[in-house]
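Take this structure, written in structure tokens, and hold onto it; I'll ask about it next.
One protein chain is absent from this view; the other protein chains keep their places.
Letters A, B and C mark the chains in the order given here, with residues in each chain numbered from 1 onward.
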Amino acid sequence: MTKIVQTSRPNRFGDLFEMLTDRGRALLRWRDPAGQVTAPPGLSDMGELLLSRRGEASGVALARALVAAFEEADEPKRLEFLETLGDRFGPDPKAVERALAAVQQDAGSVEAIEALHTAAEPRRQELFRRLNLAPGGTAALVRMREELLRHLKDNPALRRVDSDFAHLFASWFNRGFLVLRHIDWNTPAAILEKIIRYEAVHAIQNWDDLRNRLQPTDRRCYGFFHPQLVDEPLIFVEVALTKAIPDTVAPLLDLNRKPIEAERASTAVFYSISNTQRGLAGVSFGNFLIKQVVEELKAELPNIQTFVTLSPVPGFAAWLARAREGGELLDDNLRAALAPLDQPGWHADPDRAGALREPLLTAAAIYFLRARDNKGRAVDPVARFHLGNGACLERLNFLGDVSANGLKQSHGLMVNYLYDPNRIEANHEAFAERAEIAASEAVRRHLPDAQTTTKKEKP
Amino acid sequence: MTKIVQTSRPNRFGDLFEMLTDRGRALLRWRDPAGQVTAPPGLSDMGELLLSRRGEASGVALARALVAAFEEADEPKRLEFLETLGDRFGPDPKAVERALAAVQQDAGSVEAIEALHTAAEPRRQELFRRLNLAPGGTAALVRMREELLRHLKDNPALRRVDSDFAHLFASWFNRGFLVLRHIDWNTPAAILEKIIRYEAVHAIQNWDDLRNRLQPTDRRCYGFFHPQLVDEPLIFVEVALTKAIPDTVAPLLDLNRKPIEAERASTAVFYSISNTQRGLAGVSFGNFLIKQVVEELKAELPNIQTFVTLSPVPGFAAWLARAREGGELLDDNLRAALAPLDQPGWHADPDRAGALREPLLTAAAIYFLRARDNKGRAVDPVARFHLGNGACLERLNFLGDVSANGLKQSHGLMVNYLYDPNRIEANHEAFAERAEIAASEAVRRHLPDAQTTTKKEKP
Amino acid sequence: MTKIVQTSRPNRFGDLFEMLTDRGRALLRWRDPAGQVTAPPGLSDMGELLLSRRGEASGVALARALVAAFEEADEPKRLEFLETLGDRFGPDPKAVERALAAVQQDAGSVEAIEALHTAAEPRRQELFRRLNLAPGGTAALVRMREELLRHLKDNPALRRVDSDFAHLFASWFNRGFLVLRHIDWNTPAAILEKIIRYEAVHAIQNWDDLRNRLQPTDRRCYGFFHPQLVDEPLIFVEVALTKAIPDTVAPLLDLNRKPIEAERASTAVFYSISNTQRGLAGVSFGNFLIKQVVEELKAELPNIQTFVTLSPVPGFAAWLARAREGGELLDDNLRAALAPLDQPGWHADPDRAGALREPLLTAAAIYFLRARDNKGRAVDPVARFHLGNGACLERLNFLGDVSANGLKQSHGLMVNYLYDPNRIEANHEAFAERAEIAASEAVRRHLPDAQTTTKKEKP
Partner (left out) sequence: MTKIVQTSRPNRFGDLFEMLTDRGRALLRWRDPAGQVTAPPGLSDMGELLLSRRGEASGVALARALVAAFEEADEPKRLEFLETLGDRFGPDPKAVERALAAVQQDAGSVEAIEALHTAAEPRRQELFRRLNLAPGGTAALVRMREELLRHLKDNPALRRVDSDFAHLFASWFNRGFLVLRHIDWNTPAAILEKIIRYEAVHAIQNWDDLRNRLQPTDRRCYGFFHPQLVDEPLIFVEVALTKAIPDTVAPLLDLNRKPIEAERASTAVFYSISNTQRGLAGVSFGNFLIKQVVEELKAELPNIQTFVTLSPVPGFAAWLARAREGGELLDDNLRAALAPLDQPGWHADPDRAGALREPLLTAAAIYFLRARDNKGRAVDPVARFHLGNGACLERLNFLGDVSANGLKQSHGLMVNYLYDPNRIEANHEAFAERAEIAASEAVRRHLPDAQTTTKKEKP
């Protein structure tokens, strides 16, 4: 009696198995044009078929069969197909030649240029669009690129294929097509287990740990979803609502802490943000996600005035090791003062830790504000992400993360980036165009020769 | 602006906390009729108020306040209120007196009898109905009875209150108001954690164990829900789809087993059924649940022909111990043959186990078919449930459950009850009216003096 | 692949037809205890069967069959069954006799009284509860009572049956089980067509008229729904958001009016409230609905401070006709001044209308504040509803409704009742206990000998 055609939830429970079954069937049912069951052609030939007349009439079935055949093939066969995408499915040479001739004949004709643009489109782009006709096609294409990315180093020729994937996905996963969803303890387990799996910053130990991040009144989690990848968050952020900007992460994750009422919070802390789909590398979601969550929280909880991260500093220790060995950024006094860092266990000894506090924060200020990588960019990848989004480096937190990993990658340092809606745009422009790093007075003060009146640091 | 934050269910998350807060507020806001904030009255006085004129105008607020006050009160106060329900909120004596007089005056008048019925309704019934006006009132009443049940032994006077709860809940939780829902890996975690908590037959170890019972293609779980207890299954059943009637439970729960396609199954095995709400004791759901699930599965998977349980035998070992000590049911030969049961570890020794097989199955046949408790009923509670539903005892499974608990309660015995739609009604009537126990030929054959032509055993 | 067992929406599209088909099947499949297909028994015998052992095992099937048989029977047969409910399905005489004897033996025993209450329960109550097991059983029972109500005048004996229906429905349709839903232009058409059909105050002409009441930003509609009557609003209220208390209804319903932004409204006007289920007569929803909607609107639109109705005065013209003929309420001057009412078309003539304004409003003030019906109650049924809810008579609107019906029933008079959350409780108590009518100063001033300092009018 139920009349809802639920094609909209293609990958519900039991899906993988079902998909495997379907695949088998799609291939078993392969027929030649005369309708006779026959062995299916190779992957590339199926690709050609999908681009042909027959692909117009039977696009869905052919796309399904090609997706199935690709996923059932062994790795060498799959790699071979990906390589073929790079050569056999590039632009149509004759069409390009004709279009080039037209451009040369009529130099300056915008029509001719635009016709050339069209003629030079690699044929694999249309192939990707047709593959998307298959049930689950979008997800299959994302997985296909994920595999391709693994081969990229060894197969530079695949770069062209990758660039078409990237172009297509940037269009298909445009933020306008994404849906922001609140993830909480009423979210289906099938999604929650992916949160556990994908969490990249502070690993989720088990379901109790997960619940502790989702269910209390002062915790939130939001993710972007794409309508075609129903149970797959593309990116998600975990938020703590607090009464002050936190300087260490452990209390936030404590299973025994006492929640506060959300209405009493003044601060929203983005303490973890994780991308989930390697196949969507290069498509930018984080920027949009943070800004949208700021909007949501402002609307729901007007008392929240401060939007801030509590972030790791993954590049600090490695950079500091190099900087202590040489270069101009650290002077000799500072180098000497940092020497105790090499003694294990310093962080647990109040005296030694106390003595290291100022030197380490000075080194950190230099790291963020003066150090540059060989492309002239801020060294820290997390810093580049948040500063590029228009955030400002608000505070350095000495011994913010004394886990083994925290000590190893950043000598325990954590930082807060502040998202101030009124300054995001200016910060972003200054960062993107003039490499200016927005930092608070409190951070700048740690520079060896701090000029506290200067707001921006130009390298 | 895009408002599509699909908070999966915005008003539930953090509920308990919210409710506690609300309660505080409800009490803090207590006002006298003149609108002045004042200390709230005692629980019983609030009950009287709720039954008064003021309860008509402000029923929702008063009900909310009484629920809040009850749940915030300490245990002695709560017990006192439950006791007051028994005396102060019984039938209105004057109304009963008048109605009795009318009956005596006009003996045989149905009108008078029915008026007497109405007059003799305990006032707490209307109180319960008005308490139900509070948000979350239904759940609060179920919890209230749960508490009452704990005091019942020591307070026989509470039995009257309990009987009104039971009467009301039988009406409110009528099967016509329940909703059957499929519970799977897309079910909200808030419900799934209750499945873990409430599973009463084969404990669920963790979320992996849970997923293994929900997600594979050959597993199903169904529960009854009431619209007012949204996240609370009232009862649920776990089902395995198999190719044959299973005789042991371990392979069903094995995390490493290989699922089969649901379409290839011939048999649905109800291997666990759990009630969840102690406060709904006596309201019968299991019968309806099993029959509805049979209907659902028949419609979804026409290949499934056999509907069977794999059930524990919780009363067997205790009964056998008594029967071995004396009485007429076992003869001396059988007693002797059963002696090795007393040697620990027998089940793991093929020789000893082999020797015990027949004697134990004979004893089991006697247990099911001939033994009776002091009310003249079948001894085994699980047997009473399934036989009372119209099932038939299909098979005895020697060493079906060799877990510590299985050995302890039933020397490892498990049984299958068969639900044959065509025989359910006749089996039920025979069992209910004539205490006849439906059992297969295979089971009867184990009786010491089996007459295989007799289909039914009359004690 | 869809695994949602949607038993929760039993009556989706095509339902009626399907139900009829099902019915046919249920009856065609009637089997005797031996399993032979046979002619189904009469309705009353099916009722007995449903209350028997067989009803325990096969309750759902038997309930379905009885519902089907009742709805397929012709009217005389149905009436006969309803009458049988009154005699054959009353209290069990023997059980009553025993319980009465116990009461007499042990006078004053509460246990005995309560046992008598249980024994005296008419058997039809259990029958109704079992009928509710049928799919669509709740709706079928509501229809059954609707039919019964039509026969009530001619069959006073049915009154007993009706009183059990009423008792059961008051419990099942307890406000705690109802769901408030916003009805708007995104509501399924199957529900909306019922809004058109059931609207009882200002008839909805067509779908454009309906949209004009639902879709604009300054219009709202809310209804109570019961989980078992999915597509059936039980009661609904139409609300206009305005900048002032309106005095006529026409502008509210005007298809060409310009909506205002909801955020700019100061006043919520309940201009129509309609019950829909005749079979639920006597179960009170309106009081709860209005108060809940007030809560919702306060939360959504904090600018709204005034909650008011624009109501018809259905009893005014009839009462006035009688009062003009005699009695003490009107004096001779007033009678004379009201004479032009008898001339058709007076309302369209500014002079005549102007002359009638004060006399008519005076008569209206008397009607509301002094007139009483033969039970000593306020004469106007709408007034009794709103005053009983704790509202206050805020304003009399001369020529508020000049439609033919408006002129006929109330000489064009409309009124506003004000729901002031702070005064609702006091108003209700004063009205219920002392028959005091809450009215504004502005209304009282129209009384012939108004003492404007008295707030309440005691008749």
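Just so it is clear, a residue touches a chain if its C-beta (ideal position, glycine included) is under 8 Å from a C-beta of that chain, and two chains touch if they have at least 3 such contacts.
Here the structure is a predicted model, which is why all the values come from computation and not from measurement.
The residue touching the chain not shown here, chosen from A:73, A:102 or A:120, is A:120.
Screening A:40, A:137 or A:246 against the full complex identifies A:137 as the residue touching the chain left out. One of A:172, A:236, A:271 or A:385 touches the chain omitted from the figure, and that residue is A:172.
The chain omitted from view is touched by exactly one of C:95, C:180 or C:301, namely C:180.
Even with one chain removed from view, chain A keeps its contact list with that chain: residues 3-5, 7-8, 33, 35, 53-54, 56-60, 87, 90-91, 96, 100, 103, 110-111, 113-114, 116-118, 120-122, 129, 132-134, 137-138, 160, 163, 167-168, 170-172, 174-177, 179, 227-228, 288, 291, 389-390, 422, 424-426, 428-429, 432-433. Interface with the hidden chain, as seen from chain C, comprises residues 12-14, 17-18, 21, 179-190, 192-193, 206-207, 211, 215-217, 222, 231, 259, 261-262, 296.
Definition applied: only the chains that are shown with their structure count from here on.
Superposition angle, chain A onto chain B, using Cα atoms only: 180 degrees, a multiple of 5 between 0 and 180.
The largest tally of C-beta contacts between two chains is found for B-C. Counting every residue number used by either copy at the chain B-chain C contact, over half are found in both chains. Using the mean of the Cα atoms as each chain's centre, the chain most removed from chain C is A. Separation between the centroids of chain A and chain C, computed from CA atoms only, is 57 Å. Put simply, the C-alpha centre of chain A and that of chain B have 48 angstrom between them.
For this pair, chain B with chain C, the centres built from the Cα atoms lie 37 Å apart.
For chain C, residues touching at least two other chains, in rising order: 3-4.
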